[in-house]
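Removed from the display is one protein chain of the complex; every other protein chain stays in position.
Which chain is which? They are A, B and C, in the order written, and residues in each are numbered from 1.
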């Protein structure tokens, strides 16, 4: 089978011919229809500092996908051949303190698909039954593949009720843009989106942002305070991984407000905890992964009902062999989400 | 001044000429622009069993309104002449256990506007400063007057997060219809509205119900179970005050779901607690009044932002003197919300 | 092996010699050390109305226990021979909407141990790996066996924070008595326990009740209102299954308070929803089973740390063959929890 392969601890990847993987009694063999590229995949290609610390070649990469079950192990009961599935990318242990206390997304023993387990940028894929998600028939393949990152956005937005709230979203990459659509669908009364990339801000306006700001051109703090009559926003959602953006966000949260953090920072972050967190009585939520599987249910409903239409974010499609074209666009910020057609 | 007056413990009311009320040091005199009729007002007119137990004439009635401040007591600091205000109808004590623990809507000593304190169906009104709400300039008078009952709907809907939930709304009176719009604005994925009045169901469709059911003609339980692939709904919102509707609702809540109760029943209600509540792990919220003033803020944002447009519910307007025409329509179920023009 | 067996749909049970059960690839064979008797087991013996509707003979009964793993299927990874285990009595499917949304205790497809699956009143027991709980080494066998019903009490008490709250506990059977100890350990400021059985009230005082009331002799409502200076209690925990007790509880909850329901009623219950729930803004939680496994972790900590010492509740021990003696005491209300020694 064709697969995108990271062979060595150095920059680059290659398209190889690999054997179709074998399944164990609790495993499922899936024929991949569509995969999509995450920033993580680009980090692995580019062999960034994060990748050097976390990733051990050789490995087939990729973790977002939709496909069809083609074979099941003898102990599998949940799915059958022909089922159209996606999967939670955290292959969790099910038995640690975190798994047993509603925090499986921080399982102490999880393996990450496409990092610790051969991934989705391939014609076939093996996964244990318990991470599979059966797709709603109302969700087309192009949307089914993005449910995994969409779920990141769902958890960031809904770490508390967002309805009738004023919201600042920092970062308009694909997850920030998904979040914009979710915030709009869930009844926020004011949505301000900040990002230095005007191309992505334009998508953000289509997704429902009332105000978009380019912080390289305009004063984010002033714009937020003006738009809120100096009250500040109830909620800040941080997807940018920029400590400068984070500190702008902290400045404009209204006392008693909340901050949800998903973006990953280059280095440690300096925060004025007294002024911006303690004396303002702020709640902060670190977000990683998705709730397994309650977030998948919400995601599925947002997409199948049409409450959120992420079509404006799905800017490019390529056949699997052209995955490097997608990664190039992502590095340049000239795209939303990039989708790879694996099956044709 | 002109005022609608309940003189005696018997059916009926009358339009009288009354003296403009005096204010104390913490009070505010308000010139009423618009008032609106609540079912409570009709109960008082009709001298229902509830009214006989709760209401002591003589009294000017009415509790929904918008008006202008015309005079303030010497200790008043929050508002000034000219401010456009509405008011929380629960005149709370501020010092009881409930007021001090975030439950002022069940204050142990509250007086109800238009029941225990002269009301809003009059050209002038006196209220203590601490119950006043300064209206957002983006909300026209016709919407400002309905904020009080709209707030009932807000609290019923948002007793828990409603986003990506499936919802059954029982009862399509004005509050149930407001709730329909709120549920839609806050990202519910399926909204089913049940009421025996087709006129009101038609308004419900305009407010965003995906499915409307007339339980006199169709099987509510079957329709809900079909629409949810036999899963049942996550949320039931009960506005009807019908024990039959409530029991339909309990039947179709999915295990682990929640029920919020605002409708008032004719008599005690018989419930299969084992089967419908305990073995299904249901959460039930009794709702009365509104959170003071957090619900007012949410209400104001839903209306000022256009997230909820209640215009289809505001079916009739009359001058104050024709209040009985409005009450007649309400008894007949041939209206949504009825508004009374007081100032002209 | 020896086992307590319900052969026919009629009153009675018998001690039989049965074959040691076989295991599948995901199963575990356990040698039972201690089991304990639940009211459910007595219902099955007595062939009560509930039993007639829910239970299909033949079946080995019992669901509370502690034992040792003696054999594991080839796919089992979580436990190994020699591990000292108990188990969640709900054998859940893991894939339904409830299981995937944090409500596995109301799994749509669960099998109940000792009802739908051969139970713990036997020398050996087979269970699927995923329901097993590895016992903390600081918890002796006599306490390990009661973790399952103790968990019912944990969830009833902690459906909301109980610290600094005033609490009325209705029903002093074993679960109500466990709850009394938990409420005391978690910092409730006033604990009133009501039950018609003075023997059990005496145990309740040992578990930490500040006030105990026998409703056949004293006026529960008056005693609660006096003890709370007419404020009522913040929390009512209902374990009695008596509609009379429930209505006393509703009368004395302070407005804005909460009620948790675990007790099972003989028939439908008549409630004054207007007065006791809606106008008082009460929250009601139906409780069944336990959260899997977060409640087990709390239970284990309460018992292993000594925060709750349930010893006063463990009034009787018998060898397995004398199970009918335990059931007799339970019918007569002359015991707390009855333990059966299976291994000696």
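The rule is simple: contacts are C-beta pairs under 8 Å (C-beta built on N, C-alpha and C of every residue); 3 or more make two chains touch, one makes a residue touch a chain.
Note that the structure is a prediction, hence the values are computed from the model and not measured.
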- Item | Contact with the hidden chain (one of B:14, B:75, B:198 or B:226) | B:75
- Which of A:58, A:256 or A:319 sits in contact with the chain that's absent? A:256
- Note on the structure: Checked against the full complex, the residue among B:56, B:100, B:244 or B:311 that touches the missing chain is B:100
- Cross-chain touch to the chain not pictured, restricted to A:48, A:98 or A:317, is A:98
- Of the listed residues A:48, A:214, A:288 or A:304, which contacts the missing chain in the full complex? A:288
- Message: Applying the definition given at the start, please give the residues of chain B touching the unseen chain.
- Response: 25-26, 75, 78, 94-95, 97, 100-102, 130, 292-294, 296-297
- Item | Those residues of chain A which, in the complete complex, touch the missing chain | 97-98, 101-103, 105-106, 108, 231, 254-256, 261-262, 264-265, 268-274, 277-289
- Can you list, in ascending order, the chain C residues touching the missing chain? 154, 158, 161-164, 166, 182, 185-187, 189-190, 297-298, 301-302, 304-305, 307
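What we mean here is this: only the chains that are shown with their structure count from here on.
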- Chains most often in contact, by C-beta pairs: B-C
- Distance-wise, how many Å sit between the C-alpha centres of chain A and chain C, to the nearest whole number? 41
- Contacts with two or more other chains, residues of chain C listed in rising order: 97, 101-102
